[in-house]
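As you look at this complex, bear in mind that one protein chain is not there, while each of the others sits in place.
Coming up: chain A.
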Amino acid sequence: MIRRVGAIVWILAIVAAVAYLGIRLASGVTLESNILALLPRQERDASVQRASDRLANSLSQRFGFLVGSRSPEKAIAAAHILSSALKQSGTVTAFSSTIDQDAQKKMGAAYFPYRSGLLSEADRADLKAGRAEALKDRAMASLYGVGGMADSRLMARDPFFLLPSYLLSLPTSQTRLTVDGDVLTVQDGGITYVLVSGDLSGAPYALDFQKTFHKVVAEAETRMKAAAPDLTLIRTGAVFYAHDAANEALDETTVIGIASLVGTMALILIVFGGIRPIMLDALAIGSGVLCAFLGTLLVFGQVHVLSLLFGVSLIGISVDYSLQYFCEYFDPGAPDSVTRLKRVLPGLAIGLATTLIGYCTLLLAPFPGLKQVATFSVIGLSVSCFTVMLCYPLFDRHRPYQPGNRFVRFAAKHWALWEAKSTMAVGLRIILILALAAMAAGGIAKFKTDDDVHHFQSLSPDLKHQETEFARLSGTPAGTQFLLVRAANEEALLQKEERLDATLLRLKKNGAIADFTSVAQYVPSVARQSENRALVRDRLFAPHLAGYLSEIGYDGTPDYPTPKGFLTPGTLPNAGPFALVKLLDVSGAGEAAHVLLLGDVRDAGAVKAAISGTSDVRFVSLADDWSALFAEYRQYAIALLALSVALMFPLLAFRYGLVRAMRVLAPSLLAVVVAPLIATLAGVPFTFFNAMALILVLSVGVDYSVFCAETGGERKPVTTLAIALAALGTILAFGMLALSRVFAVHAFGMTMLIGIFIAWLFAPAAGDNARRK
């Protein structure tokens, strides 16, 4: 009676949870797809973290298209279709590809009053070296030159044309593009490409936004093709990768989910026959996965697609509990549901406990993503297991099978392999162990680790190719490398950047970097501005102005004032190129900090060496930092693996004693050591994701040994059948992951596949042949 009440309460609770999940899903759920969101945020240096975040964020918001056609007019028309479609859709906040005349005017207006303190690096060098004549000659050349490079209005306010020279010395981001009317274009191989680029208004990793953006682009593309039939569209931006990755992950989740569900059902149907076991199985799996989804949503507020992907694979593990139960059908000694449950209960309890230990260690990892996977799994597995324990006795009316079932007979051979004393069995055992040892040895020779975030992220070779083309055509180096420069206040910071100029110019000359962009280039320090004013006054105007004016026959008096104040970053409008200046400012409380962008770093070592003597200057490479993090956490995962073993052992020792506990652990430990080596032979380097898979191999593998250790005598074949089915189910789920195009998922799947197979193969070795329960 108590049992019946418990089952009903449990079912009601699950129905309530599923109903609530339905309500949550109906109101929309945020699915996160950024792999970097899985990473921990534990950079100790707050400024570096802020700078990295700001830059990574800003980079991920950017998108770029090159719209190409053999006809320049058609390319421009097509680009116009695209930009107006994007503008109308509201998915874009700002275009960086249109020449914003208003922003240019604002920029000019901000600089103009302070022009006497603004000198290009070359002009400064000329004045300091006493080559003022060169500036005079250049001014003359402008006045007399073709097409009149200088006019009277400029002459009256800047007689040596120093401000234009300064403006032209400012760094440009797209070096190969030319200004063509109000668009930026580049010609390559007879095709004219028009740039359409800007910033997104939404988060590129939010699935809803991706979908909208993608739809707008696809619709625009159709109309562009109508306008320019030979259209070439090259795209770049995190949003395209994210969309591709999310689609891939969702597709895979669906495929893997369905395949493993169908496969598992088919297994059960073939082995157990009848519809009732399938219904019961679906109840266990369904309650587990749905409650896990809800639990994750409640805890984290959103679900990462990778958690979903790994979570769905749970189907393969949660089915183990029902399989253990169903296999009791083959045991004539367990004629009814209560006896069956009693028989499997110790195994289920210990199995669940060891698996939960494995997943709970994942909870200890400071990875937000792993916490999600762990939460998802802990909830899902517990719910499935409790469903088996509480509900199965209530619904199970199955009569026991007659002994000698062909599946049972076949499964019995698995046990015999490890138990039989025959020469053949012993020989097979030796061959198996030798083969495994040989493969492991081969793997050791080739073993290598891989932590490069590029390998984990880059999914679509087509998109990668487009990105490379974009960078080549536009001359925009895709830079995620920068210097973080810090000082007590803004002025000191600008001066520090100016002192760095010489170093950076040398690096540029040596080819270590292609270019650099600093705030100080746009806003010289006050010290530099007053120095410039003095240089212009004492070395140019005082000795040369009168002679120059009379030489060219100028009657008036040029107005070249020296204002009281100075140009400071705070006085700049947030428009045009100055928006970049604001982006580079990452100052925090009590400290001024700027990002100094490095374009196309070809020799990071040279950059590091060059700044090594400078205090408060740090070289930051986002990709390298992420890679380092993956390396750190690969080691972390190994430590978690050891911790799992350490936590499981007392539990096993408590039930089986020290020696047998070691035997129970041995097959899984063997799998954990050998699987990565064999995976190496299959061309999968050892990554953080393989290490995570090993934790699961351990916790799932130990289940098999536990089930074997819990069984004995005539029930041995039944148990081997159960673990064979369990392993098959798990492999059905994770074997599919090995087929994934996502490298991380592929690595995870391969490791699981090999590890689970080994753990299953050796599991009966953990059984005690003499013991009879």
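In this text, a residue touches a chain if its C-beta (ideal position, glycine included) is under 8 Å from a C-beta of that chain, and two chains touch if they have at least 3 such contacts; residues count from 1.
One rule holds in what follows: contacts and distances are computed from a predicted model.
Chemist: Which one, "Outer membrane lipoprotein carrier protein LolA", "Altronate hydrolase", "Stage V sporulation protein AC" or "Copper-containing nitrite reductase", is the UniProt name for the chain you do not see?
Modeler: Answer from the UniProt record of the missing subunit chain: "Outer membrane lipoprotein carrier protein LolA".
Chemist: In the full complex, which of A:Ala94, A:Ala156, A:Ala412 or A:Ala425 touches the chain missing from this view?
Modeler: A:Ala156
Chemist: Among the options A:Gly556, A:Gly588 or A:Gly605, which residue touches the chain absent from this view?
Modeler: Among A:Gly556, A:Gly588 or A:Gly605, only A:Gly556 touches the chain that is not shown.
Chemist: Determine which one of A:Val48, A:Ala77 or A:Leu167 touches the chain that has been left out.
Modeler: A:Leu167
Chemist: Any idea which of A:Ala13, A:Ala77 or A:Ala134 touches the chain not displayed?
Modeler: A:Ala134
Chemist: On chain A, what residues meet the omitted chain?
Modeler: Within chain A, the residues touching the omitted chain are 72, 99, 101, 104-105, 108, 112, 134, 137-138, 140-141, 143-149, 151-156, 161, 163-164, 167-168, 172, 174-182, 185, 187, 475, 552-556.
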